[in-house]
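See below for the structure under consideration.
The block that comes next holds subunit A.
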Amino acid sequence: MIPLSYYLILSVLLFCLGVAGFLLKTDVISIFISIELMLNGVNLSFVAFSHFLKQINGNIFVFFVMVVAAAEAAVGLAIIVSVVRNRHTLSIDKISLMRD
Partner candidate 1 sequence: MYPVLFFIFAGLAVAGAISLLVQRQPIYSALSLVAVMGALAALYLLLGAEFVAAIQIIVYAGAIMVLFVFVIMLLNAQPAEAPGRSRVARALGYPLLGILIAELGGMVAAHFQNVKLTSGEYVVHVAQIGDALFRSYLLPFEATSILFLAGILGAVLLAAHTEDEAPGKLYIGEAPPEPNLIPYDSTEGSTTYNGAGQPVRTDLPAHPSSEEVRS
Partner candidate 2 sequence: MPITVFLLFALVKSLIAIGILLSLVAYIQLAERKIVARIQNRLGPNRVGPFGLLQPLADTVKLLTKEDIMPSTAHKLLYLIAPAIAVTMALLPISIIPVGRDIHVLGYTTPLQITNINIGILFILAVTSLGVYGIVLAGWSSNSKYSFLGSLRGGSQMISYELALGLALVGPIMLAGTLDLRGIVEAQSHIWYVIPQIVAFFIYLTAAFAETNRSPFDLPEAEGELGAGYHTEYSSMKFAMFFLAEYINMITVSCIATLVFLGGWHGWVFGPGWLQAILPVFWFCLKAAFFLFLFIWVRGTLPRFRYDQLMGFGWKFLVPLALANVLVTSLVISLR
């Protein structure tokens, strides 16, 4: 059987790769995608704990994380669309001023 620590290590790996993507990527959308990867890594550890502790709470938490992620994605993508409409670029190095 797979021990709990394997799942947690996988979760850590995904989270760290998400962090790396967040720091390395230069366009807004890829950064946003990396955040989703981090959330997914955390979700995995929630579900793993839920399974190994035989409690349902971890599953419920994942549900809430997903709802929040959906709301965040909707608002975040709307912000990206309106930023691109005003600045005509996706590069975070160029979107550095509060106003034109």
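Inclusion criterion for the candidates: all candidates are chains of the complex that A comes from, given by their letters.
The working rule: contacts are C-beta pairs under 8 Å (C-beta built on N, C-alpha and C of every residue); 3 or more make two chains touch, one makes a residue touch a chain; residues count from 1.
Fair warning: this is a prediction, and the values are worked out from it, not measured in the lab.
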Touching chain, any copy counted, for subunit A within the complex - options 1 or 2: 1
Touch list for subunit A against partner candidate 1, complex: 1-10, 12-14, 16-21, 23-27, 29-30, 32-34, 36-37, 40, 43-44, 47-48, 50-54, 56-57, 59-60, 62-64, 66-75, 77-82, 84-85, 88-91, 93
